[in-house]
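Only one protein chain is missing from this complex, and each of the others stays in its spot.
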Amino acid sequence: MKVLEGFEFRRGNTFIHKLDPRVKLLYSVYIFALAMIYSHSLTLAVLFISTLPLFYVAKSLGKLAKSLKGSIILIAFIFIVNYLTLGFERALAMSIRFLLIISCFSIFFLTTYPEDFAEALVKLKIPYEFALTFTMAVRFVPSLSREAQIIVDAQRSRGLELEKGNFIKKLRNYIPILIPLIVGAIRRSIKVAEAMESRAFGASPKRTSLRELKLKLRDYLFLILITSFFIFALYLRYCIGIESYVFSIFELT
Amino acid sequence: MPIIEMRNVAYRYPGSNRIAIRDINLKIEAGEYVVITGPSGCGKTTLCRCFNGLIPHFYGGDLEGEIYVVGLSVKDTPTSTLAQHVGMVFQDPESQLFLLTVEREIAFGPENLGLPREEIAARVEEALELIGIQHLRDRSPHELSGGEQQKVAIAACIAMKPKILVLDEPTANLDPRSAWDILHVLSDLRRKLDVTIVLVEHRLDMVVNHADRFIVMNEGRIILDGLPCEVLLNPMVANIGVGVPKVIRLYDELRKYNVNLNFVPLSSADFKRAVLEVLSR
Partner (left out) sequence: MIEVRGLWYSYGEIVALRNVSLKIELGEVVAIMGENGAGKTTLIKHFNGLLKPQRGYVKVFGVDTREVTVAELSRRVGLIFQNPDHQLFAETVWDEIAFALKNFGFPKDVIERRVEWALKLLDLYSLKDESPFALSGGERKRVAIASVLSYDPDIIIFDEPTVGQDYAQKERLAQLIKLLQSQGKTVVVVTHDIEFVAENFPRVVVLSRGEVIADGATRKILTDNEILEKARLLPPQVTQIAWELSDFGVPRDLLWLPEIRDAILKIVGGRL
């Protein structure tokens, strides 16, 4: 669960927070692509370190650290499997690649308002209904989790012991928790639908929006910055063959 | 012309044997403040759903009779149109706020209408100001108290500039202070906007002083309809299990002992005045 903390949105006022979500998403895509293209542990490490300044600016280094700490087991697993089959350097490389993937999408989710994300989706031509579904899901997660806790309390007060019994019994014990939760969710969704209808949802085929995502100067600057970086990284890899160079150094030692 | 008119209306929910409401004949004029009350299950909520077309369009079922709201036939008009004239606030504060900030929530209605951005922004500002919740603009609905959530719900309806505001037990899940707060907001709105209010409520002591008219329902029918003090003095009301405000019960008790106050007090301050008048007779 701690892994998810690296993806929890946090309100903030930093440069990164203010960037248009589409630009941030592009950044994540660039880094992901580079993480796949590069394969030596040293170059991957450099790539990883290059993402850290962004976290620093977004004041989210702490959150990143937490989520990486939370995935330590997974990283250890990846390392061990690769070490046993492909050797130390490969294991290191794969682990760093995994870290990179977590961090590159983490920066996006940590610094983007969920509803701006929804709006970015609409701008990317995804139908409003889908974006709305995403927004509502995020909206109701805290409510659901609160309700789940109340339900657990209520059933424990009737003598339900969740920790007792063998595996099968434990599963069965969750039925009195899941059913009220699901029924409650269904009931709520009907109420939400009623409320949406009562505020004229679907009145006009051309729906407008209070806020519109507009690329600003800082977005263009960032776009130029990261695209140059991406092109430069590709250049290094394919034209100069930096990786083969790095590989050969390590082969000699 | 009445702003809401129902003629010989009866309704049954799909798959149900029971008739939920029947023999409903009702006229509400523009600007009235009507309270609808009655024991649980009497059909109050069903009646409300007829005002913005949730019945029959959302719920289906069998609807008989004629319903006209701002001159539109409810049976033939989609909810998305009716919702522009009738705002509805529901009992559960949490479920009617489904977006991530208060501002977006209030903008939702106008956005659905395809209004230009400046218009939407203006309406959001106006609604926030009218209800006095500007400080909640960027907050997330799930962080708000029940009373605050209901205020946001009302603001979200007001942004549509409806002529009628229907509220189905908006204070049921609120503590007394928040409940009074909401009812003050309503009275305030009525003064500022000249909107028609239809309020379903159990806690009659809180509304007896604000409403123009009381409608009492029982077992799907309207059994009483008139001035608050007249309706509440009718013994039928207590018999069906509706909580009559103590000020009115006291008035009635005193009558039994031959103490006739000059008027029916609707608040404790009223009572002082009434007693003073009796003493100075």
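Order as written gives the chain letters A and B; numbering starts at 1 within each chain.
Everything that follows uses one rule, which is that a residue touches a chain if its C-beta (ideal position, glycine included) is under 8 Å from a C-beta of that chain, and two chains touch if they have at least 3 such contacts.
Predicted model only: the values in this text are computed from it and were never measured.
Every visible chain touched by the undisplayed chain in the complete complex is listed here: A, B. Touching the missing chain, out of A:29, A:57 or A:151, is residue A:151. Within the full complex, the residue among B:173, B:187 or B:209 touching the omitted chain is B:173. Listed by residue number, the positions of subunit B touching the unshown chain are 39-41, 91, 145-146, 169, 172-173, 175-178, 180, 202, 205, 240-243, 245-247, 249-250, 253-254, 257-259, 268-269, 271-272, 275, 278-279, 281. Hidden from this view is one chain, which touches subunit A at 147, 150-151, 153-161, 175-176, 179-180, 183-184, 187.
Quick note on the criterion: only the chains that are shown with their structure count from here on.
Per-chain Cα centroids separate subunit A from subunit B by 44 Å.
By the touch criterion given at the top, residues 52, 54, 57-58, 79-81, 83-84, 87-88, 90, 92, 94-101, 103-104, 107-117, 120-121, 124, 140-142, 153, 156-157, 160 of subunit B touch subunit A in their complex. Taken together, the subunit A residues at the contact with subunit B in this complex read 113-115, 135-136, 138-140, 142-143, 188, 191-210, 212.
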